[in-house]
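Heads up, one of the protein chains got dropped from this complex, but the rest are sitting where they should.
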Amino acid sequence: MSEAKTVLRLENISLSFGGVKALTNISFDVKEHEIRSIIGPNGAGKSSMLNVINGVYHPQQGTIYFRDKVRQKMDPTQAARQGIARTFQNIALFKGMTVLDNIMTGRNTKMHSNFLMNALWWGPARNEEILNRRKVEEVIDFLEIQHIRKTPVGKLSYGLQKRVELARALAAEPSLLLLDEPMAGMNVEEKQDMCRFILEVNQQYGVTIVLIEHDMGVVMDISDRVVVLDYGKKIGDGLPADLMKNPDVISAYLGTNH
Amino acid sequence: MLFFTEIVISGIFSGLMYALVALGFVLIFKASGVFNFAQGAMIYCAALAVVGLIDIGLPMWLAVIGSFVFMVFIGFGTQRFMLSKLVNQPPITLFMATIGLSFFLDGLGPILFGSDVRPINLGIVDEPIQSIMDNTGIGISKFDLTASGIIILLVIVLTLLFQYTKIGRALRAVADDHQAALSIGIPLKNIWTIVWCIAGFVALIAGLLWGSRNGVQFALSLTALKALPVLILGGFTSVPGAIIGGIIIGVSEKLAEIYIPPVLQDAFGGNFGGIESWFAYVFALVFLLFRPEGLFGEKHIDRV
Amino acid sequence: MLYREAGQYKVSYQSDNQIFPILQDRIGILIILAIAVFAIPMFASEYMLNAILVPFLIFSLATLGLNFLTGYAGQLSLGSAAFMAVGAFAAYNFQLRIEGIPFLISFFLGGVCAAMVGIAFGLPSLRIKGFYLAVATLAAQFFVLWCLTKFSWFSNNSASGVISAQPLFLFGFPINTPTTKYLLVLAIVVFLFWIGKNIVRSSTGRSWMAVRDMDVAAEVIGIPLMKTKLIAFAISSFYCGMAGVLYAFCYLGTVEPDGFSLELSFKILFMVIIGGVGSILGNFLGAAFILLLPIVLDLTLPVISQMLNLPISGSTVSHIQLMVFGALIIFFLIVEPHGLARLWQIGKEKLRLWPFPH
Partner (left out) sequence: MITDFNTETFPKMLLRHAETIPSRMAYREKYLGIWQEITWAQNLEQVRALSCGLSNLGFNRGMNLAIIGDNRPGLYQAMLAAQCLGGVPVPLYQDSVATEMVHVLNDAAIGFVVVEDQEQVDKLLEIKDQVPTLHTIIYQDPKGLTDYVESFLHSTHQIQTAGEVFNREHTKFFMHEVSKSQPTDLSIILYTSGTTGKPKGVSHSHQNFMRAGKEACIFDNLTYKDNILAYLPMAWVGDHLFSYAQAMAAGFTVNCPESKETVMSDLREIGPTYYFAPPRVFEGLLTQVMIRIEDAGFIKRKLFQAAMNCAKKFGTQILDGQPVNFLNRLVYGFYNLTIYGPLRNVLGISRLRVAYTAGEAIGPDLFRFYRSIGINLKQFYGQTETCAYVCLQPDGHVKYDTVGPPAPGMEIKLADSGEVLVRGISVMQGYYNRPDATAESMDDEGYFHTGDAGIIDHDGHLRIIDRAKDVGKMANGKLFAPKYIENKLKFFPFIKEAVAFGDQRDTVTAFINIDFEAIANWAERRNISFAGYIDLASQADVYVMIGQCIDQVNEDLSVDDMLSHAQIDRFLILNKELDPDDDELTRTRKVRRGFIAEKYGVLIDALYAGKDEQFIEIKVKFEDGRDGQISGNIKIKNAKIVRGSPR
């Protein structure tokens, strides 16, 4: 890990909504190819953290270095174009569309033909469509969801929807992947699959992953390093094994129902 | 200068009229989150009901009561047959439903009470008040003054109602958070029905005033749309906002009507009257670009 | 039951992406087109062509325009008629002021002008949503009409802005009979629907739907909201504009700004709702429904009133129309928010799975 170079560095980030503090100067870094987990009780500011990273929220204080460049105020779209993809805590699929179309939207950053070409289904536009369809099909094959390809996402089970959301994120071929509780509300089998996929994404495609997850077992198994948040403050950071010993962490998190 | 003041004053008066309409929107939106496009149609219906009942020989006061009853019916009907079937639909759907409702009412009113244009006589003459005229030289119509008086009175009554009665508290609770309201056992449906009735009452007042000003006609239904820009300024949820927004719109509109056409005339020649038809909307539109949340509304962050 | 899909396998993404992937559908559409192109001109009466088919096609086009914006991109607009007006007047002026310009070009330019006005009024959509936006579009509705009425330049100084469309010649061949006009409209509408379908099945269309279904998520996966919405407004207004052009040149011949009233905008909105938001086919169904309903009422109401022997005046009939429209909208929003198109779709699914129910 140590010699791997840093992809993302956050320095004393503070974020508040109309006076309510969500995050108080939090600093940590994410290294190339690692699985970096963020844990903490509900309302610890985990999701806000992700929202800061991909520019949905703009912290009042602190600086974000992405690939060694200080990141100015940016919106999610730019983040996406820089190779940051994510999934959401409560599924954010496009309910009105099929699985295939949902995943296709993930390719959007890769598609450049303008609407005029699209309108005439012109050579370049059509070829682009086909090219990206193929890419998407590879993702579908990778996540083993061929059988629901043309199903409207609304009709799918919760577990499958989560998987489709991951597919949509992967379709963008991200270099940094933010996963917000990808296994929440899944049964054992689904969790096993999801773990397998996350690990493969990380190992096969060398995607750096920032993971929020409640299932401590999973976190300890698959993550390289873990950040622990509590009430918007960082109370621990390090290797999973070490954190198990950290008293603050135990009291704040492991001690509680999890 | 004098001329200017007069315009401003008349602007304020007409603004208050808009505000009155806007009030109806606000009430319903606050309580049920429904953007009631049909408010204008309700005004039209209310006014029609009054004149219609007078036509069949009822005295004014009875006609008004009758009209109110009619509005209550509409309120119940809307709740029973429309809104209760559209719970948990996206607001835009409800909005479109109310457009449907406005068409329905625009049709229903005339069928029941006749469609030909008729005046309402409130017994207040529309002439300047001499005393003021003499002292300041500014003409202020008795009618306008009384009308505004009524409006302000209405606002005060409503405010008190909201503040100090059980229903009022319930209403505010609902406005803040539906789920919470439900959980503490406030029967949403009834609340909403009540609100619709109150809105109906406001519409009735508006109908009377507008009607006696320019006679009861379909145009009412459209003129009422002016309340929309007012709402955008004042925000959908604030009663004072409605008043102030109304006044702003009213005044600016009048001023525009007076001062812009000549300019255009010099530029292009021809007649450029009738600016009121759009000024309010464009004004609101431009305003939106700078303050989407309105004068008093607060910014909200959508969580992900 | 009519569908026989076994053995229709796809060996390429093209064939999987085509507009009508099912053979039987392709056949069906060809038959319909054949009827529209050959049978109708031969057998349809002048009234049929002038008063029903032409407006039907034109309104389908306008409805598609609004559907892009409301059904696909999720932005409600109450100003469709204004954009139609822009198209009509623009085309009129191009014909008027540019010597010997082919009318197809001025038609197209008319649409483009509408698109530009659309973009202008679409700008607020970047900051506001839902009925705020709806109100904003009212501004377009009123402002545009006012301009067209008051700036007499637009109507070539005619009283109250009335314009009468110039005669059309295609390669010197006059387009003045109902049949030729119908065929012209048909050609343009079919072409534009083909284009429209391509747009909604391409990345553009997917971005629209993404923004409609969940704009935050859309942004996060890299869909630029501003660009997407503005394109939606542009294309939507272009289609309304084109509809306006045809409305003026191939349907009424003489139009005035007030002809494109708020009423008309609502009519189109109703066509979208009843036809089916977010559907291509729905635009035809909606247009047909809203156009035929008044005719049906006009025919039936007097008969009914006779039977119940209570006399009803013409005005009452029109008022009853209003009520029926209103009631229908509410009915559809409650019972089938996706309109006639969804009903058709369900029926089709049943046919494909026959004899199984699902």
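We just call them A, B and C in the order they show up, numbering each chain from 1.
In the analysis below, contacts are C-beta pairs under 8 Å (C-beta built on N, C-alpha and C of every residue); 3 or more make two chains touch, one makes a residue touch a chain.
Computed from a predicted model, the values in this text were never measured in an experiment.
Peer 1: Relative to the complete complex, which of the depicted chains are touched by the chain excluded from display?
Peer 2: When the full complex is considered, the omitted chain touches A, C.
Peer 1: Looking at the full complex, which residue from A:A80, A:A119, A:I140 or A:V207 touches the chain that isn't shown here?
Peer 2: In the full complex, the listed residue that touches the missing chain is A:I140.
Peer 1: Which of C:V11, C:M42 or C:A159 touches the chain that is not shown?
Peer 2: Counting the whole complex, the residue in contact with the absent chain is C:V11.
Peer 1: Considering the entire assembly, which residues of subunit C contact the chain that has been omitted?
Peer 2: 1, 3-13, 16, 353-358
Peer 1: Kindly note down the residues of subunit A that lie in touch with the hidden chain.
Peer 2: 133-134, 137-138, 140-142, 144, 146-147, 149, 200, 203-204
Criterion: only the chains that are shown with their structure count from here on.
Peer 1: Which two chains does the highest number of contacting C-beta pairs join?
Peer 2: B-C
Peer 1: Mind checking the centre-to-centre distance between subunit A and subunit B? Centres are C-alpha means, answer in whole Å.
Peer 2: Centres of subunit A and subunit B (C-alpha means) sit 48 Å apart.
Peer 1: Using CA atom averages as chain centres, what separation in Å is found between subunit A and subunit C?
Peer 2: A distance of 41 Å separates the two centres.
Peer 1: If I count partner chains per residue in subunit B, which residues reach a count of at least 2?
Peer 2: Touching at least two other chains: 304.
Peer 1: Which residues does subunit C have that touch at least 2 chains other than itself?
Peer 2: Each of 216-217, 220 in subunit C touches at least two other chains.
Peer 1: Hey, which residues of subunit A end up touching subunit C in the complex?
Peer 2: Result: residues 54, 56, 75-77, 79-81, 85-86, 88, 92-97, 101, 104-109, 111, 113, 115, 118-121, 125-126, 128-130, 133-134, 168-169, 172 of subunit A touch subunit C.
Peer 1: Using the touch rule from the top, collect the residues of subunit C that touch subunit B in their complex.
Peer 2: 74, 76, 121, 123-124, 127-128, 130-132, 134-136, 138-139, 141-143, 145-146, 149-153, 216-217, 220, 262, 266, 269, 273, 315-316, 319-330, 333-334, 337
Peer 1: Please output the residues of subunit B touching subunit C within their complex, sorted ascending.
Peer 2: 35, 81-82, 85-86, 89, 91-93, 95-97, 99-108, 110-111, 115, 222, 225, 228-229, 231-232, 264, 268, 270-275, 277-278, 281-282, 284-285, 288-289, 292, 302, 304
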